[in-house]
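The other protein chains are all here in position, but one chain of the complex has been omitted.
Chain lettering (A, B and C) follows the sequence in which the chains are written, and residue indices restart at 1 in each chain.
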Amino acid sequence: MLVVMQEGATEEQVEAVIERMVEMGFDVHRSTGVIHTVLGGVGGKEEFDLAVFEVMDGVKEAHRIVSPYKLASRHFRPGGTVVKVGGVEFGGEQLVVVAGPAVVESREQIEATAAAGAKAGAHVLAAFCPRAASFQGLGEDGLRMLRDAAGRNGLLVASEVMDDSEIPMVSGYADILTVGAHHMQNYNLLRELGKQRKPVLLNRGISAAIEELLLSADYDVVLCERGIRTFETYTRYTMDISAIPIVKKLSHLPILADPSRGTGRRDKVAAMGRAAVAAGADGLVVEVHPNPDHAQSDGAQSLRFEQLEELMAQLRMMAPAVGRKL
Amino acid sequence: MLVVMQEGATEEQVEAVIERMVEMGFDVHRSTGVIHTVLGGVGGKEEFDLAVFEVMDGVKEAHRIVSPYKLASRHFRPGGTVVKVGGVEFGGEQLVVVAGPAVVESREQIEATAAAGAKAGAHVLAAFCPRAASFQGLGEDGLRMLRDAAGRNGLLVASEVMDDSEIPMVSGYADILTVGAHHMQNYNLLRELGKQRKPVLLNRGISAAIEELLLSADYDVVLCERGIRTFETYTRYTMDISAIPIVKKLSHLPILADPSRGTGRRDKVAAMGRAAVAAGADGLVVEVHPNPDHAQSDGAQSLRFEQLEELMAQLRMMAPAVGRKL
Amino acid sequence: MLVVMQEGATEEQVEAVIERMVEMGFDVHRSTGVIHTVLGGVGGKEEFDLAVFEVMDGVKEAHRIVSPYKLASRHFRPGGTVVKVGGVEFGGEQLVVVAGPAVVESREQIEATAAAGAKAGAHVLAAFCPRAASFQGLGEDGLRMLRDAAGRNGLLVASEVMDDSEIPMVSGYADILTVGAHHMQNYNLLRELGKQRKPVLLNRGISAAIEELLLSADYDVVLCERGIRTFETYTRYTMDISAIPIVKKLSHLPILADPSRGTGRRDKVAAMGRAAVAAGADGLVVEVHPNPDHAQSDGAQSLRFEQLEELMAQLRMMAPAVGRKL
Partner (left out) sequence: MLVVMQEGATEEQVEAVIERMVEMGFDVHRSTGVIHTVLGGVGGKEEFDLAVFEVMDGVKEAHRIVSPYKLASRHFRPGGTVVKVGGVEFGGEQLVVVAGPAVVESREQIEATAAAGAKAGAHVLAAFCPRAASFQGLGEDGLRMLRDAAGRNGLLVASEVMDDSEIPMVSGYADILTVGAHHMQNYNLLRELGKQRKPVLLNRGISAAIEELLLSADYDVVLCERGIRTFETYTRYTMDISAIPIVKKLSHLPILADPSRGTGRRDKVAAMGRAAVAAGADGLVVEVHPNPDHAQSDGAQSLRFEQLEELMAQLRMMAPAVGRKL
């Protein structure tokens, strides 16, 4: 870490900062310049609050030098990570498409969606909220229908966990466990997920900086960009497409994009899905429904089947331009 | 609700929107203007997604007219709500001050803090994370120490719940249950809290609009402004002081402000605490610690005891200018 | 316009609002519902401040129904506008690429850049700040060199005006006049530009909502997305790629994207340029320099010549997937 002292900081102030750094286990190197004294700290605690130094008298600013996100850092695996599950590879040459409705509403609905997804070329069938004891969905019955429909159509299953108590049940049916944007910093949940074997699809929180997303990520996680909150109100969120090439540079982890949740509007899903792939995303998460205008949830941002097919065809044409295939 | 059709919307498009509104239980009133056709809907479902209409062909925009937050609406209790607990009134003439450390670290630490808080004139002793099974704090022992220290100094106790499973234990010691900013939209947790009797202190999420804060609030909740995320990076968050008079107008609920979490820097806490009270806040939440430079957590944003006293003295001088006392 | 009264608004309050609407020339239609009275206004002043109604007693909210941006509205020219200049068409099937350095530094620099741009397939040579009396660039000499270099390489010229006094001189050399993000709401400048014949390239301000961008646009303007300010600090701005399909729907005007200014980092330009085209942009503005590491300005966001060629090759491959050619 580095602490830059203010112009005119007194010797006592410098000493107090050095003492605090030493207390935290840092070896301190002092460099006295014409204008500023700079204190470099090596070793020391991995997790500490920079603001502890920033509020000390005579301190101008403090910087962390070692990335706080160690596990997700590209340096950790320079070649990149491919997360493999049931024959599907996230982060490889192949673009991966995860498609499905917000809620399992009925056997007919999820069967039709699985069949349409498989026909269009998707790899994973996703549905959220198939939770027991929820007003949404059919609980464990929903999970069973999801699994059946996926199986019959050669698709993997992804479903969401919102609480550590849900992990065992959802794991019984899903190949990939999804963490929603609201839970990106639910460290209890993340810790429990880290203990099990299934890959996790981790959505970026709507007010999370890229660094915070990487801090929440463990080794075998697939990240997902799905919009941040900005002053622009035409769309519910603003998809931060630039997060995709940034994450690819900073981290070894695969990253998808979810243009359904990221825009909240069906008529913007295809454009933003194409943009994400063009920017280097490893695939997409897209909401699809047999009859979006009458969906129980998220209808406005769900594609019709023919819209999914059209998007897949466009992605197939574009993929070679970014060294991918679909 | 109101749906405004685009210029040149066809009769078929208008009919399709009317049909969808009727399906959702609305009585529809059609008003055909020179430029736009406007469809007004009365009755109908309380919860629905406006975007369902916004993505229909020929629709320009859709507006919800009835406030989505019914329980928190000022119209519901025009005179305002006073939340009373153990002789302390949130939302009355008296400013209420909640003070305490981030973590109960030891009996000595929490005793000293309780005594200093009581001496300075605070009403509630708060500490977060005294949870069992947590790396932070002492678990249930911490809660017991918190209760003891508060009792000996004539203070109430507030502590945080992060999971519905924690409610029974924390309720056994605390008079007020706190919901942190990360959990403002954790509806499972809010639903369970709504079933018990203790008042809840609900923190605004860092990316939550004021309307969303009010949507999360039940009848007997005390709200708390503690900063939103903006492009300004000098402070961790930007305290939205204007949220205070806005909430006072839109809602009947009391609102506090937390300048420790809202700024992340001890040297800004007093200025922002005074500002919140000047803008009409019903009180403050402030982090205090006997030795902030060595606190286990949140040290940089915790006041020293003498700083708390000084802030309280300033608030006492200012209070009459806003029709309050302390 | 529509004014929604609060629940329990008094008859006097309703009357006061009606009176104010009539004063502003609106015909008022009153609709009294069970909960809310809604007042619709037709005709009336085109420009007015909704807040005038929002602060009146008893008013819940006010909505403008007619789009404030008339000239830029898609309804005005449903087929879309193609801005033609010297054989180049902005908004047609052909993607248009505007390339150049931030500053004309020397005859050698601008000649090399023009030649490289032409070779890569760009259509317009742009350079900013070639202004007289500026510390940047060579003044009118710079403009002359720009024109010469463009002419010799079959390119058009774009250059920036920052003040109405600069319009005559810059018009003498440039085919397209650029308005920078800082000046998007400089209405003096926009008014003067509206009086001359050359097309204008209007950059979105970094804190401008899409609606505000459209409000600043006149008939024959080419818009340009180049990033908005958000909480994410890894890049200088966050490119709002979703603005591209939104503008295409709301407006008839062409829209480009500038990934150099939008990211501030050379290593993100190609990814974001591809994303913009994939989302439907009519072309790109890209900074290029013979030796970016030693450029007078904007070096970090300028491509090297071979990077421009590589980006153009990728765009050429992708173009058919979005119904374009390059």
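In this text, contacts are C-beta pairs under 8 Å (C-beta built on N, C-alpha and C of every residue); 3 or more make two chains touch, one makes a residue touch a chain.
Keep in mind that what you see is a predicted model, and the values were worked out from it rather than measured.
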Residue among C:E54, C:E93 or C:E306 touching the omitted chain: C:E54
Sole contact to the chain not displayed, among B:M162, B:V277 or B:L303: B:V277
Touching the absent chain when the full complex is considered, from C:G33, C:G80, C:G139 or C:G299: C:G299
Hidden partner interface residues of subunit A, rising order: 2, 4, 6-8, 29, 31, 33-36, 38, 40, 42, 60-61, 63, 65-67, 75, 229-231, 233
Chain not shown, touching residues in subunit B: 207, 209-211, 228, 230-235, 238-246, 249, 262-263, 267-268, 271-272, 274-280, 314-315, 317-318, 320-322
Residue numbers in subunit C that touch the chain omitted from display: 20, 49, 51-52, 54-56, 162-163, 165, 182, 185-186, 188, 205-207, 229, 236, 264-267, 293, 297-301
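Basically, only the chains that are shown with their structure count from here on.
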Euclidean distance of C-alpha centroids - subunit A vs subunit C, Å: 31
Approximate Å spacing (C-alpha centroids) for the pair subunit A, subunit B: 27
Residues of subunit B touching at least two other chains: 229
